[in-house]
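Every protein chain except one is present and positioned as in the full complex.
Read from first to last, the chains carry the letters A and B; within each, the first residue is number 1.
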Amino acid sequence: MSKTKISMEGAVKAGELPLGFAARPGSTRNFKTGDWRSARPVLDREKCIYCGFCYIYCPDGVYQDMGPEEKYYKADLDYCKGCGVCAQECPKNCIQMLVEEV
Amino acid sequence: MSRQYLKSAEVPFEKITAKTFPKGPDSLASGHRACQGCGEVLALRLLVKALGRDFMAVSATGCMEVCTSPFPQSAWEMPWLHVAFENAAAVASGVDAGNSILRKKGKLPDKRIPVVAFGGDGGTADIGIQALSGAMERYHENFTYVCLDNEAYMNTGIQRSSATPFGASTTTSPAGKLSKGQNTWKKDMPAIAAAHKIPYVATASPAFHLDMMNKIRRAAAIPGPAYIHVYAPCPTGWRMKPELSVESSRLAVNSRVFPLYEIIDGQYIINRKVDKPVPVAEYFKAQGRFRHLTEEDIAQITERVNQEYEHLVKLSETFNEPRY
Partner (left out) sequence: MSVTDSTKPVGIEVSLAMAEAVKLAEAEVVAAYPITPQTHIVEHLSDLVANGELEAAYIPVESEQSALSACIGSSAAGARTFTATSSQGLMYMAEMVFIAPMLRVPIVMAVANRAISGPINIWNDHSDIMSVRDCGWIQIFAENGQEATDLSIISFRIAEDKNVMMPFILNIDGFTLSHFIEPIVFPEAAKVKKFLPPYETTHKLDLAKPMSMGLLGAPEYYAESKKATDNALLGSKPYVQKAFDEYAAIFGRQYKLVETYRMEGAETAIVAMGSIAETAMTAVDEMREAGEKVGLVRLRLWRPFPVEEFRAAVRGVKTLAVVDRHFTPGFPEGPVATEIRALMYHEDDRPRMSNFILGLGGRDVPRNHFKYVVEKAKDLGAAGRQGQYEMVGVQE
């Protein structure tokens, strides 16, 4: 028997893999892409007209509709990669990209 | 002349307006690994949002496939299948055939299931063109193919494809002492699709999101194959600031570089007339891939862009015999 201890690099046992190497729908939500970010969107709710362009144009789908009473869209910073498309597309210029300290 | 011959234009579908925009959860989940500001994943997200979850998706290998499906996670909320690079259209045709026969035999509910294949420009215009041509020609009933065109092989490191525009510098069509970058004109995929006499062909841009989302709804509703060519800005590959992907989509349309049109039962229809185009230079400005071009080069490209646009206008003004 070999005495050498080797590291097991596999993240899962072969016998525990799902049939056909398949995955559950929408499961990338388990992966938070927020730590890619170097700047985060900050909304000036005074100026916001609740048009939804930030929600529509976000490539990562991070904006959530806070409803007709709150009348704004909130960025989920767990996923926001800080691309700045929302700030660029906001017709009222009410989103600023605030550089985050590391 | 009556336009009622446009049978496919009459097929009803639920139109999305600013008021009826689907606000529910996305059909493409967050947590995917697309680059910051990726215009392709934005287009994809809106396209699948328009369809909801009652369809089946097939992906060609490429950026969108890799960034949405690293085991054990998937961003796709509907049944999704990826096999290889060149064969998304063939795989989708098989899924449709399987669904259709199971429905016919009573093993599935008697309801159409749209099958939508997504490929990049390489997976569509180059390596996948044979499988796509075959699938369009065979006339699969519930088949829609979407080309997400970011104008080069981005997943492998920005190599030129046949959809790369003239003058763009890529890693295999680099600008240099003897080169202006890509030295061929972009392959006209929508015309190639239309040549298959399928009922529906369209171009779309994420900047005109309602137009784009309604096009995929219409494509899925029309019986028979449909092809949608979607402009998909790539900040990484185009050497552009990530926040500019929607703006560049808008400029591409407004400069006539990427016109929005439909070809329904063979009839060209321009969806957004551009009478006073934004200068092509304005569109090029933000993109590093065009930075080496001289004013003369841009004038030459502008001439070609205008010629192609005028040709499109002519086609849209020409009555085409219906092709059923």
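The definition used in the following text is that contacts are C-beta pairs under 8 Å (C-beta built on N, C-alpha and C of every residue); 3 or more make two chains touch, one makes a residue touch a chain.
The structure displayed is predicted, hence computed values, not measured ones.
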If the hidden chain were put back, which of B:K23, B:K104 or B:K273 would touch it?
B:K104
Among B:D26, B:E86, B:D121 or B:D211, exactly one should touch the missing chain; which is it?
B:E86
Contact with the hidden chain only, please: which chain B residues?
53-54, 56, 58-59, 65-66, 69-72, 74, 76-84, 86-87, 89-102, 104-105, 107, 113, 130-131, 133-135, 137-138
In the full complex, which residues of chain A touch the absent chain?
9-15, 17, 19-25
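The criterion applied here is as follows: only the chains that are shown with their structure count from here on.
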Distance between chain centroids, defined by C-alpha means - chain A, chain B (Å)
24
Within the complex, chain B is touched by chain A residues 12, 18, 21, 23-33, 36, 52, 55-62, 65, 76, 78-79, 81-85, 87-89, 97
In the complex with chain A, residue positions of chain B that touch it
21, 23, 26, 28-34, 36-39, 41-42, 45-46, 68-78, 80, 206, 209, 235, 241-247
